[in-house]
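I have placed the structure first, in the form of structure tokens, so that the comments after it can refer back to it.
Every protein chain but one is kept in place in this view of the complex.
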Amino acid sequence: MLEVIDIHKSFGDFKAVTGANLKVGAGEIVAVIGPNGAGKTTLFNLITGQLKPDRGNVRFKGEDITRLPPYRICRKGIARSFQITNIFPRLTVFRNVQVAVLSQQRKSTVLFRPAQLFAVEETRAILKTVGLLGRAGDVAGSLSHGDRKTLELAVTLGNRPELIVLDEPTAGMSPEETGATIALIRQLAADRGLTILFCEHDMKMVFTVARSIMVMHQGQTLIQDAPAAVRENLKVQQAYLGSSRHA
Amino acid sequence: MDAGHTISLAAVGSHLLVGLSRAMILFIVSAGLSFVLGVLRVPNLAHGSLYMLGAFAAHSIAALAGGGALGFWLSLILAPAAVALVSLAAERALFCRLYEREHLMLLLFTFALMLILGDLVKALWGADYRSLMPPDFLKDSVQVFQSPIPRYNIFLLLAGPLVAVGLWLFTTRTRIGKIARAAAVDREMVGAVGINVSWVFAFAFVLGCVLAGLGGALMAPAVSITLGMDHDIIMEAFLIVTIGGLGNLWGALVGALIFGITQSFGVLFWPQFAIVFPYAAVVIVLTLRPRGLLKSVW
Partner (left out) sequence: MLKNLIQPRALAAAAVVGLALLALPLAVPRFYVYMFSLIFVNALLAMSLNFVVGHGGLYQFHHGVFYGIGAYTVTLMLTKTALPAWVGFAAAPLAAALAGLLIGVFCVRLSKLYFGMLQISLGSLIWAVAFRWYSLTGGDDGIHDIPIPQFLSAPRPVYYFILVMLGLSLAVLYLILKSPFGSTLRAIRDNPERCEALGIHVRRHQLIAIGIATFFAGVAGVMFVVVESSVFPGLLFWVLSLEIFIMCLLGGWFTFAGPMLGAAIIVSLKTFVGVYTEYWTTIMGIILILLIFFLPEGVMGFLLEKFSDRSDRG
């Protein structure tokens, strides 16, 4: 479904991504792992258009989406969440998700009819799925860190994506929240047939959830394979598990 | 354009010189604005008022010293010093408490300062026009391109590059100058190195304001000193800094040259719309390069 082919990106002298490759099949859950600074977030930004690559291609459902602006990529069916929580703090929880649904329904330029008449059912359904329906009327800025992360996921779902790209969806969450989020991601993949690409530091989560794991090191793809095969791979142990043990 | 109005080469040459000398003043003032913008990321709207304050102060100082060369040199030193005091007081008393706040608040504070300083000048000096004679050795004109150029304009032509070089040396060769430049690029880093960022900002703010005051003092013998001169200069300095690239010292120089020369040639070619020429030049530059000609510091 998604294919990243030998992509490169540098910022001035700093080479952030130097030849990353990735394949995500329809309905798969794929994880990207690697030490801090391996270029995971940069890779995601290249996929969803926040950054433009120096070289290489991104293909989605057979179509070249390299260098499209983010809003066009989103409309193709890719939605994402961000590592640093990225919600609309002054809007209510309901509005946060509704804005995404309105965008997906191409209703965001309707000028003279009240917003209450649009996308209400869809928004409520999403909030119910993630368990935030009870907080629908609260201002998003007042939520706890874990709830904000969940809201971010809900906003991402508002786009009715086929592929969602999650940048560290459980970072900073308590163990219970992490568990709930893992369950939620699995449920989404199963119920909605969503394809999920994520990166994460929590190895337990990665190896329980992902069907395929891509390992990045210093901006390069080392390997992409099934979890068991990745675990076996010596190269990975040196590059990643080894270095993180000493860190 | 008037029919039959021919423009001689000499007229072009003399307008070029006058335009260049005007550009030097614009550069000095804009460099100050740009410096503050680069380090503090705030367009200081009070900058023009400090320029006006500098001009009025220069007039009074020169008058107190009995005119002459001594009064002139004293005014060039003491008027910027007075501006430094005023700006330091405003910065330490109020402005420095806003650094953590939203950007717009800083901008609005400088607007408030502009409103108050304008009235302060009115209260101290009144609403009358004033003019200041240049000292004897800078009076009268010399013949350049077969047309008379005021000596004072020649003096300004020399003063501008002097200030430019001084500023450049200062920001590249002295410790505090380097720190201020570093703060413009990465303020967290400067804080992390253990430098008191607040004082760096205070210093940058005052230095920028002093340049406004110096510009005013230098300009005092060449124009009529009047209320309202702040509004014109601040807008011009703004545009110069924008087309030059925010916070870029050399950008301010390039911008000032464009502005001064188009203005001067505007007077030559189409006097009624002379004021429009520099603005049109700005629009052309910004249409082609919306972030200015030279690289902005941030």
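For clarity, chains are labelled A and B in written order, and residue numbers in each chain start from 1.
Here, a residue touches a chain if its C-beta (ideal position, glycine included) is under 8 Å from a C-beta of that chain, and two chains touch if they have at least 3 such contacts.
All values derive from a computational prediction rather than experimental measurement.
Student: For the chain left off this view, which of A:I5, A:V139 or A:I223 is in contact with it?
Tutor: Of the candidates A:I5, A:V139 or A:I223, A:V139 is in touch with the missing chain.
Student: Kindly state which of the options B:L17, B:V39, B:L76 or B:L113 is in contact with the chain not pictured.
Tutor: Once the missing chain is taken into account, the touching residue is B:L113.
Student: Any idea which of A:N57, A:N86 or A:Q218 touches the chain not displayed?
Tutor: Touches the omitted chain: A:N86.
Student: Given the full complex, what residues of subunit B touch the hidden partner chain?
Tutor: 41, 43, 45, 94, 97-98, 101-105, 108-109, 111-116, 118-120, 122-123, 231, 235, 238-239, 241-243, 246, 272-273, 275-276, 279-280, 282-283, 286-287, 290-291
Student: Under the stated touch rule, tell me which residues of subunit A contact the chain that is not displayed.
Tutor: For subunit A, the residues touching the absent chain are 48, 50, 69-71, 74-75, 79-80, 82, 86-92, 95-96, 98-100, 102-104, 107-119, 139, 155, 158-159.
The criterion applied here is as follows: only the chains that are shown with their structure count from here on.
Student: Roughly how far is subunit A from subunit B, centre to centre by C-alpha average, rounded to an integer in Å?
Tutor: 50
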